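Everything on this sheet refers to the single structure shown next.
In this view, the complex is presented without one of its protein chains, the others remaining in place.
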Amino acid sequence: MEDNSTSRRKFLSAGLMATVATVAAGCSDKKNPFDKYAGDDVKASGETVKLLSVDGQIIEMDKAFLKPVPDLPHLSNSEERKGIEGKKFVMVIDLARCKNVGACKTSCNHAHQLNPGQNWIKVLEMQDADLTAPYWQPTTCMHCDEPPCVKVCPVDATFKRQDGIVLIDSDRCIGCRFCMAACPYSTRVFNWQEPVLTEEVALMDYSCETSMPQKLGTVSKCDFCPDMARKGELPHCVSACPNGVFFFGDQNEDSVTNGAETFRFSDLIKDKAGYRLMEDLGTKPRVYYLPPVNRNFPFESGLENENADDRMQHSK
Amino acid sequence: MNQLHKIAIGIIWLFCYLPTISVTAQDSVKQAPSVALRYFVHNNNIQYLLIQSRVKVGKKFQAVPGYPVQLYLDSNIAENLVAKSITNINGDAKVVIPAVLKDKWNASPRHTFIALSGAEEDLTSIEITKAKILLDTTTIDSIRTLNVKVMFLQNNDWIPAADVEMKVGVARAGGILPAGEEATYTTDSTGTVTVDFKRDNLPGDVKGNFVLVAKVEDNDLYGNLLIEKTVPWGIAVKPDLHFFDQRTLWSTRFKTPVWLLFMAYSIVMIVWGVIIYLVFLLIKIKKAGNEKAAPLKIVPGKVAVSD
Partner (left out) sequence: MKNTTTLTSQQITLDLLPQKFGRRGIIWTAALLLIAMVGAFAYYRQVRYGLVVTHMRDYVSWGIYISNFVFFVAISLVGSLITAILRLANVHWATPLTRIAEIIAVSAIVFASIIIVVDMGRPERFLNLMIHGRLQSPIMWDVIVIGTYFFISLLLLYFPLLPDLKILIGLKEKPGKWLNKLYRFQGSFWKGTADQFRLSDKAINILCIIIIPVAFCIHTVTSWLFATTYRPGWDSTNFGAYFISGAFLVGAGAVVVAMYIFRKAYKLEKYIYEKHFEKMGRVVVLLALLYLYFNINEYLVPAFKMKKPEEAHLTQLFAGEYAPLFWFAIMIGMIIPICILVFKKGRKPLPVFIAGIMVVIGAWFKRYLIVTPTLLHPFLPMNDVPESYHHYFPSWEEWAIAMGSLAGALLIITFFARIYPIIPIHETISENESTA
């Protein structure tokens, strides 16, 4: 028995060392071992903690990874202007599923602390022709590949990144609003007055990727939530929609997901005849729409959530 | 009469007071957050629990940040404390099992996690059976197949786990792209799932690799299980190194198109060249004025009027 126990102990300790060694070696890179596809490298704190694996082994891991959402290293302005390497974000919006619930607007406005009256996502009542059916169309920024807004900005305050996202640097914007005039999708909003922020947000360091805190006299718009992408999460609108209307993904990986379902992007566009808004203007938007065929909800079911001001426009 | 009056008023007061009591009681009931416990195992190795605290406000569930939760293993005693945590701004906390509980953990294949928050009553608890998930791939006649097997621990044996629903596919940003036709697959009596890999010409990383994933989500017995395997079945995607080199109208100021640079600079140089020449002429006029002057003239240039 003693021999057995010592040999077992030796084996276990050898196995333990091996496990610790391999896991430690695995942990030496800054990828989050809990979620390897999170995106960016996590800011390691240097402190380690010992935890148990499923089969009772002891693993040592940096404490930074234990946060539910690990802290990412602070990005410089030039890194924010470059974007996430290797990604080409794209969004697909399924108009057949939209019921004008408005959860996308609420979550986006809340997450970015927008002022009342500011909506980065506008759910529009569209009707292509007099005899065609009306439908609800959530409209975000298109993050065009040939963005007219970027072309006209005099100070490089709005810029196109390699991951496809068009961002705004509110520290540089001079508030000339030429980009707002140039955007054919009317997606940009302006901070006409001092933004109302919580104390926490007001004290934050400004980051182009979170677009917070918003600044008086500057332009803002949907930013495809690059801060969420770096953490491996989906943009707020995508997660919030109860009907799975928004699909977000990486064109380089050829896949888009709404959180619950994941599709191959090229198949989705092809099978469901995806299109882009105002294609003939040549802006090359990165948001595709799936036409409202075989709709989940009739158009009228969305009228109950209609903005009071829009309802007034109807009655005129 | 006086007495009756007093009683009547007393009753009326009670009537007014009771509803307010019930309303405040409602409020206090509403305020107690509910806590969800979820157990995760990655690659049969790393395990952790996610504590999510939410409170119902109106129709929606809102996160409760800063909520202290204590987690215990099997029983609510100090020695079995797994962790003391405080939920973050999203109402979540991530907890690992500390090394000190190693012997208690290895003692049994089934464990219960108990969460409570300072109060006497347990908030919630989940029971977990240790399980492992294996992912294997085979290629026959250029048809690729994924074989996933789920087994749970009973005494010291691994028993195949039947009727376990899972997602099988390729790990993509934000989700799992199903490998075959179905969104989810369920293990049969032998605890296996076999999926034909139908995604041809799928882009991979720079080297053409991508990661296959089998994921069991929120199973009642086993929690969340995840297994990953890197395979070289993808198309290599070359990184776009030249994005910032292109000179276009929507590039930064450092990459102005050459034709625009040429036009703008030549026009500006010509016009400002002329302006500088004019300033030079002005200086010349100044100098001409400082010389001992020739007689004054009134008529411009051509006719010389002698004094």
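In this document, chain identifiers A and B correspond to the written order of the chains, with residue numbering beginning at 1 in each.
Throughout what follows, contacts are C-beta pairs under 8 Å (C-beta built on N, C-alpha and C of every residue); 3 or more make two chains touch, one makes a residue touch a chain.
Predicted model, so just to flag it, every value in this text is computed and none were measured.
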item: Residue among B:N76, B:T194, B:T230 or B:T252 touching the omitted chain; value: B:T252
item: Touch with the omitted chain, as defined above, among A:G56, A:G86 or A:P184; value: A:P184
item: Chain B, residues in touch with the chain not shown (by the definition above); value: 249-253, 256-257, 260-261, 264, 267-268, 271-272, 274-275, 277-279, 281-282, 284-286, 288-290, 293-294, 296-301, 304
item: Absent chain, residues of chain A that touch it; value: 105, 116-119, 122-126, 139, 148, 151-157, 172-178, 180-182, 184-186, 188-194, 216-219, 277-278, 281, 307, 309-310, 312-313
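Definition applied: only the chains that are shown with their structure count from here on.
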item: Distance between chain centroids, defined by C-alpha means - chain A, chain B (Å); value: 8
item: List of chain B residues in touch with chain A within their complex; value: 40-42, 44-48, 50, 88, 90, 92-94, 96-99, 101-102, 105-106, 130, 132, 169-178, 183, 199, 202-203, 205-206, 210-211, 228, 237, 239-240, 243-244, 248-253
item: Residue numbers on chain A that touch chain B, as the complex places them; value: 23, 33-34, 36-37, 39, 49-59, 61, 66-69, 81-82, 85-88, 146-147, 150-151, 156, 159-160, 162, 229, 232-234, 238, 248-250, 252-255, 257-259, 261-264
